[in-house]
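This is the structure, below, for whatever I ask next.
A single protein chain has been removed from this complex, and every other one stays in its place.
Order as written gives the chain letters A and B; numbering starts at 1 within each chain.
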Amino acid sequence: MQGYIYPNEYELQWSLLIVLYPYITGLVAGAFILASLERVFNVREVQPTYRLALLTALAFLLVAPLPLQAHLGHPERSYEIFMTPNKQSAMAMFGFVYAWYLMVVLLLEIWFDYRRDMVRWAREARGWRRWLYYGLTLGATDVSERAVAFDESAGRWITIIGIPSAFLLHGYVGFIFGSIKANPWWSSVLMPVVFLFSATVSGIALVLVLYMLSSMFRWRPINMACLEKLSQFLFYALVVDFSLEALDFIHRLYEAEESIEILAQMVESRLFLSLIVLQLLFGTLIPLVLLGAFSPGLRKGGFIRASAELKQLVFLTSAVLIQIGIFSIRWNVVIGGQLFSKSLRGLTVYKVELLGIEGLATTLGLLILPFVILWVLVKILPPWPEEAPGPAPSP
Amino acid sequence: MPQQVPRLLAVFAIAAAGLLLARGVLIPDTFGDLGHYRAAAVDSIAARPVKYAGRQVCGACHVDVEAQQVAGNHRGVSCEVCHAPAAWHASDPMSGKPAINRKRDLCVVCHAFNPSRPTGFPQIDSLVHNPRLPCIGCHTPHAPVPPETPRECGACHGGIARQKAVSPHANLECTTCHDAPQAHRDNPRAHRPTKPAERAFCGACHAGMAPEGPIPQIALESHGQPNLCWQCHYPHYPETSR
Partner (left out) sequence: MTDQGLDRRAFVGDLVAACLAAGGPVLLGAIRMAEGQAPAGAGAGYDPADHYYGMGIDVAKCIGCARCVAACKAENDVPPGPHHFNTWIERYVLRAGGEVDVDSPNGGLDGFPPLEGVGDILRTFFVPKLCNHCANPPCVQVCPVGATFITPDGVVLVDDQYCIGCRYCIQACPYGARYMHPEKHVAGKCTFCYHRLVKGLVPACVEVCPTGARVFGEVEKQPTPLARFLRFNDIQVLKPNLNTKPKAYYANLDGEVR
């Protein structure tokens, strides 16, 4: 600790778990927005990743409430958010936004998209799998052309509703921070927007990584047109994200309000590694250069002509660096906002526990869990284009 | 209607019904009575036990002590500051007596010299002021007065004395500049010391002497007119221009 902090500020309130939560919901929102690119904007090239993106979103969405529950002082009372939500509180909206997104958007969209295949799998399977698939269809086994056309149309409408819902799911997290006037690091109009675009970036990057890894594990060739399109959207999203963060930075320095001194001290001392090195250099600038050079974002075919293998390596590297960068953004926002005192006169430290419910081990476990769930989902509802044809291209 | 619709509607209807049922059961009874909170919480907070009885309660029984206190310098000091929370004693006086710390370490909490305390608050330097003796040996705690008139100005004006002691004016006695009648020591606010009222007073040392001597010299007619000297220079630790 240096300088002066209020006596009650010694203990950081929101820990690594609260860094994890926006990271996870960001991946959900981003993966869904990628899926909606194909469905609503007819970007045919990314069609091979459509179902994978939806299942990824679902796997992460199921894990999303867990870090929050682990962090609460009384998780057994968390139902109160549904029973007596305070309409003035952004956090109270969590329960409803989450429930809406899970039930009305994600589950419904997956259901409509997979229904025809689930009926087929129910008929072909034996034993408990037959009952599983039958149950998942909710008994709606009509696969006539009219019924399937209804699935198509319903899925499209849900995706259209889903895009603003995805914005809301992650944007409200940004609002939770951005609306705290007591904290000058958080209080900003740009916060929900920055959160949202960084979520989009991380979601696209995640699907890119998963698509590449799953193709490699299944010994299938990677569809380069799909990969290049993904990298192109990733590049555009990253440009917007970087511009927003640069705007925030410039605006802060220009206005130089009272908090600028302690915040500058904090960035230079406590956040140097996570902000300057990880978020800025490795997480944003290097991927911008790599993607700008190799993806079709700026010039068709990329600035630098390269073999498919090299491009795959570059895109994979960029996507992984981006994940690190986006996690660092969450760290810098959540932890950074608590490292300086509201007296604007001092800094404190955050010591991450190793074990314990808010520790590193729990966080790693919660990061691995969605991949485990995804593996189960992929087994039950295979998203691969070869095994079950996806939705017919929209007219 | 396509087969999907009634089945999906049924699922949502069940979920909605479940939520409504839960609300009826899980929302506490008094929630919303006074505002968006459980009104019974106010009751449970209001019912917490009281630990400090308060001066009036002590004075109801300890009439003579209270009478002594209101007339003395500790008239603003509540009994329980020194005697610890005593509501337990007030509700059952025969059950015991509140504790009292009769050693020095209690009184110095307030009265040890600290430059951040307001000027005029009685403070002593614990190391030199009758060291190791209990304070109550000379000062009755319920109506404390100094047992004898202070000899040094610094006894009451500790902050000023300490600043002056490290300043260029360290070797000047307070009485060099201030006329302090003896009555001031006994009744400070009624008989105030004087302050120099003319520039010529400081000029006695700071003008008209050898320029290369130890005392900084200025041209009295022009320097800093029309102000009095102490309107710019703090006499107890004078600032000098760069």
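FYI, a contact is a pair of C-beta atoms (placed from the backbone, for glycine too) under 8 Å apart; a residue touches a chain by one contact, two chains touch by 3 or more.
Everything numeric in this text was worked out from a predicted model, so none of it was measured.
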item: Sole contact to the chain not displayed, among B:Ala15, B:Ala41 or B:Ala183; value: B:Ala41
item: Which of A:Arg77, A:Arg146, A:His251 or A:Arg299 contacts the chain that the document leaves out; value: A:Arg77
item: Where the unshown chain meets chain A, residue by residue; value: 4-11, 13-14, 68, 71-75, 77-78, 80-81, 83-86, 88-92, 94, 176, 179-183, 337-338, 341-345
item: Sites on chain B contacted by the missing partner chain, in the whole complex; value: 17, 20-21, 23-25, 27-29, 31-39, 41-52, 54-55, 74, 76-78, 80-81, 84-85, 109-110, 112, 114-118, 121, 162-163, 166-167, 237, 239
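The rule is simple: only the chains that are shown with their structure count from here on.
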item: Chain centre separation (chain A, chain B; CA means) in Å; value: 53
item: Residues of chain B touching chain A in the complex; value: 2-4, 7-8, 11-12, 15, 19, 22-23, 26-27, 31-32, 36
item: Contacting residues of chain A [partner chain B, same complex]; value: 79-80, 82-84, 86, 103, 108, 112, 115, 138-142, 146-147, 150-151, 154
